[in-house]
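Moving on, here comes chain A:
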Amino acid sequence: ERADRNQPMYLDANTVNIDDAKQISIFEGNVRLIQGTLMITGDKIVVTETAAGDKHGTVTGKPAQFRQKREGVDEIIEGNGQRIEYDTQNEFLELFGEASMKRSNDEVHGDHITYDSKTEIFHVDSSRTPNSGQRGRVRAVIQPRNESIPAPTDPVSIRPSTSLGKP
Partner candidate 1 sequence: CGFHLRGQAKLPFETLYLQVPNEYSPLAQELRNSLVSNGIKLAKKSGEAQVVLQIVRELPEKKILTLGGSGRVLEYQLLYSVSLRLYDQQQNDWLPAQEIVIHRDFPWDDTQVLAKQQEEVLLNENMRSDLVQQIIRRLSFAKLRAQE
Partner candidate 2 sequence: DEHAFVLKPTRSLLDLPKPTQATPLFMYADQIKGVKDSQFEATGHVEMRRLGQRVWADYLLYLQQSQELHATGSIRFDQNRNTLLGPELHLNLKTGTGDMPHPRYNLGETNAHGQAESLHIASRENYTLSNATYTTCSADKEDWILKAGTLNINQGTQIGEARDVTISWLGVPFLYSPWMDFPLNSQRKSGFLGPVFGATTKGGSELTVPYYWNIAPNMDATLAPRVMQKRGILLNNEFRYLQPSYTGEVRLNVLPSDMLTKTSRTYFGLKHQQTLPANLLGAINYNYVSDDSYFRDLSDSINSASQINLLREGVLSYNDGGWWNAQMRVQRFQTLQDPAALVVVPYHRTPQISLNALHPIATGTFKFNSEFVDFSHPTAVNGQRVVLYPSISYPLISSPGVFVTPKIGFHSTTYSMGANNAAQLPANQTRSLPIISLDSGLFFDQETSLWNPNYIQTLEPRAYFVHIPYRDQSRLPVFDTAQAGFNFDQIFSENRFIGSDRVGDANQVTTALTSRLLDRESGEERMRFILGQRFSSISPKVNLTIPTGTTNKSDILLGFSARASRTWSMDSLLQYNPSLARNELFNASARYQPEPGKVLNFGYRFMRNTLNIPNNFIDHINVSAQWPLYGRWGSVVRTNFSLHENRLVEGLAGLEYNQDCWTIRMVAQRFAVSTAQASTGFFLQLELNGLVKVGPDPLQTLRQSIPGYTKTNQPPNSASLPNLYD
């Protein structure tokens, strides 16, 4: 949720290797990065810090995973991929390699997913150049809302409407 960006960031891992000069720290071995409700796990995280103190994490894993509570809704959004890039400054996540993301049991799968947690807009596309003629490899599974649609009553043969309703 939005408040995450002001939360402190905790990182733990089996081993840490910090290079203060270049402001790069490498965490390896069931790594976890936590900031507020955001949690990213994986085998290895490389965190770099910019002069203004904004951090950029590159997580790799089999797969690397992230979870975050959504703004104003008691639901979580989660995703995984072979590599996750996270930027604290503009709260932007990018998942690469058999990436998938699940939001209130809707799923999307593709080669590359970008997710802007501020606007909650995500973007999925396949690595092949677009309209290469093959069926797109991006897939989405959208679950219906929990209420069941009314069973269709027996089709009453209605008179054909003379004026066609435009959408």
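Candidate entries met the following condition: all candidates are chains of the complex that A comes from, given by their letters.
Methods note: contacts are C-beta pairs under 8 Å (C-beta built on N, C-alpha and C of every residue); 3 or more make two chains touch, one makes a residue touch a chain; residues count from 1.
Keep in mind it's a predicted model, so treat the numbers as computed, not measured.
Only one of 1 or 2 makes contact with chain A in this complex, and that is candidate 2. Of all residues in chain A, only 103-104, 106, 108, 110, 119-126, 130-131, 133-145, 147-149, 151-152, 154-155, 157-158, 160-162, 164-167 touch candidate 2 in the complex they form.
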